[in-house]
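Once you've had a glance at the structure underneath, I'll fire off some questions.
All protein chains but one are shown in place.
Up next is subunit A:
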């Protein structure tokens, strides 16, 4: 029977967390369809413990493409490999993470595979009777949820919003198979080369991957005050987010921007201080698990989406929260 596949992403040989989330999605689809769950792992020097972990957390069969030429994501190279594998194994469903690489690779592959592709899904299910994949995703800034299917084409492809599911608990006795995927030598002509990676300033990780994001907006009033956000983020072990106004004023750099023209994020906790909650900002946080707002305006738009709000002056509230965190740490 045609398998369900996930694409496992690697960075510097380590399998990324989002890959385990995908397996949780894939596992339930494969169980419903009573087929094997495969995962395609593409990278260089892939950590062997991580490969086992993929099996412990849901994969029945691992297609391992490990080659120096695959050390960084290069769309054409990854796509060629995946297309060859698709034509050999004919999976019925392929899901990848809606990350910068997943959202590049999947449309490129879908065109050549003549497959339907749905972006950034938050729910996946199998339709009873037809066994079609039902793919549900937020669209138009999260204002609607659209359910999409691909009745006449296989494979059915989707990218899945990171952090929209929890990985399964590891089960160390799960049987699994590893299949090495031969990697074609790379053609020298027309080659795209990755030259290097520059880390994000003042960030330990990205806001897309962070559990907690502490964000500030124009209510901070000036650059110097933005340290209140940075300090609080540090105390929380969180990343710093910002509204577009804060970014455009140069208080913080663009990779921190949340919203329509910045990042869409789903942290467990989003704390927004001095952010009014314009529709374009909210578009980026609709799938955050918990939203806390600190604003001195009772009418602020963000309160419509917040789970908890402190109506008050952020210049008093933020230091008090920080103080309290300090006390907890010492206690």
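Just so we're on the same page, a contact is a pair of C-beta atoms (placed from the backbone, for glycine too) under 8 Å apart; a residue touches a chain by one contact, two chains touch by 3 or more; residues count from 1.
Assume contacts and distances are computed from a predicted model.
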Record-based protein name (UniProt) of the chain missing from this complex, from "Aspartyl/glutamyl-tRNA(Asn/Gln) amidotransferase subunit C", "Carbohydrate ABC transporter ATP-binding protein, CUT1 family", "Protein FixA" or "NAD(P)H-quinone oxidoreductase subunit 3": "Protein FixA"
Options A:87, A:171 or A:191, residue touching the unrepresented chain: A:191
Among A:103, A:218 or A:231, residue touching the chain not depicted: A:103
Among A:58, A:116, A:219 or A:241, the residue in touch with the chain that has been omitted: A:116
Touch criterion as defined above, residue of A:47, A:69, A:206 or A:225 at the omitted chain: A:206
On subunit A, residues whose C-beta touches the chain left out of the figure: 11, 72-76, 79, 99-101, 103-112, 114-120, 134, 136, 138-153, 190-200, 205-206, 208-209, 212, 236-237, 254-255, 257, 260-262, 268-269, 279-280, 283, 286, 290-292, 298, 303-313, 316-317, 320-321, 324-325, 328-331
